[in-house]
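Encoded as structure tokens, the structure appears first; notes follow it.
Yeah, one chain of the complex is gone here, protein chain that is, but the others are all in their spots.
So, subunit A:
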Amino acid sequence: MVRLLDQLDSWIDEIPPLPTPQRFGNLAFRTWGKRLEDHASELLEILLPPQLKGFAPQLKPYLIISFGSFLRMDYGTGHEAAFGLLLLCLTLIRFFNPVPEEEREVVMTVFERYLRLCWKLQDVYKLEPAGSHGVWGLDDYSFLGYILGSAQLRDQTIIPVSSILRPPLPPSNLYYLSIMRIHQVKSGPFHEHSSQLHSIAVGVPNWGKVNSGLFKMYEAEVLWKRVVVQHLPLGGLVEWDDNTNAIYASTTTLGTDTTHTSKRSPWASHKILPNSGASSKPAIDGHRLNSSDMSGI
């Protein structure tokens, strides 16, 4: 998985930003994105062992939206959530095993690699924050690093929560890493540009409460927000559940049940483009799954 991310990273060096004046994001990001979309299946084929290669079509939709929107040239917690879902799917199919040692590696090696790759994409191609909550959110671009990082610090009391107010911080956990990233890219006093993080550092007594609070905040402000999840492709390994009105993963049908019908989320309705020549076939947003795409099993 890290090799896959390393390869995506190497493409950045091969696709430098265009020198021509842009509105904000650099159009070269679309070239990088096209390369990802063109090679995604191939990358997944290389990644997956023979008995799991059939799942590649179900993983591809998450992979190609994990790094931002190539059209809008932005990146946000929705894209990060897609990467989270990719890791979830890789666990569901047992590419990763849900045992502590492996899960630790997924966080500390794979997720950190992903984070650094995203930072490089943001810097090189000047990606806009997608749907940032501004001073009312945790971070303009990401969230999971804080959840995972606070979990890394959860079971100790030597390093206090307020320690993040005294940079520089060593890269010893994802929380510190994320805070130092903010110092690198934002200007002005910390309590002003990152007031949520500041108030957590000042007001929350221990890392356990930080961690549990961030879980609740993530649910409320990312997963439960239509504006974010409307862009997540569902159906197949991860489905929309009409009953509980929550997203859950189907753990029982690992490729053996061919009668399993995929369920699309309520907002995955077909939008017909005006003046589109092929009006008999609805135009689908390129980021969404079509049920016919998921016949890989």
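For this structure, a couple of remarks:
Everything that follows uses one rule, which is that a contact is a pair of C-beta atoms (placed from the backbone, for glycine too) under 8 Å apart; a residue touches a chain by one contact, two chains touch by 3 or more; residues count from 1.
Quick note on the criterion: contacts and distances are computed from a predicted model.
Missing from the rendering is one chain, named in UniProt as "Serine/threonine-protein phosphatase" (options: "Embigin", "Serine/threonine-protein phosphatase", "Histidine-containing phosphotransfer protein" or "S-formylglutathione hydrolase").
Touch with the chain that is not drawn comes from one residue among A:R3, A:K34, A:R94 or A:H191, which is A:H191.
Counting the whole complex, the residues of subunit A in touch with the unshown chain are 21-24, 69, 71-72, 126, 128-129, 131-137, 140, 185-189, 191-193, 195-196, 198-200, 202-204, 209-210, 213-214, 216-217, 220-221, 225-227, 230-231, 267, 271, 273-275, 283, 285, 287.
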